[in-house]
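Just dropping this structure here.
All protein chains but one are shown at their positions in the complex.
== subunit A ==
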Amino acid sequence: MTFYWREAGLTYLQYANITAKALRNVLKEQAKVVALRREEQYVKVQLWSQGKQGDTRVIDPSGNKLGH
């Protein structure tokens, strides 16, 4: 058994989040507002190499630019 989305280069978590997003968008209006609020998430990441901190990058899949 292979997964078509993995062949497309997605990880399971990305796949799961995309499906969840699609589901949130088809919810009834009242439930949608609450559900969409959960979607607004961002994290700041720094990659380290050899004990040195790299640049801060904001991951913001909802595209609301909350952390900028």
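FYI, a residue touches a chain if its C-beta (ideal position, glycine included) is under 8 Å from a C-beta of that chain, and two chains touch if they have at least 3 such contacts; residues count from 1.
The definition used in the following text is that contacts and distances are computed from a predicted model.
Participant: Have a look at "GPI ethanolamine phosphate transferase 3, catalytic subunit", "Cytoplasmic tRNA 2-thiolation protein 2", "Probable vacuolar protein sorting-associated protein 16 homolog" or "ATP synthase subunit gamma" and point out the UniProt protein name belonging to the hidden chain.
Facilitator: The chain we cannot see is, by its UniProt record, "ATP synthase subunit gamma".
Participant: Which positions on subunit A touch the chain that was left off?
Facilitator: Interface residues of subunit A facing the absent chain: 1-3, 6, 11-14, 16-17, 20, 38-39, 41-48, 50-51, 53, 56, 59, 61, 67.
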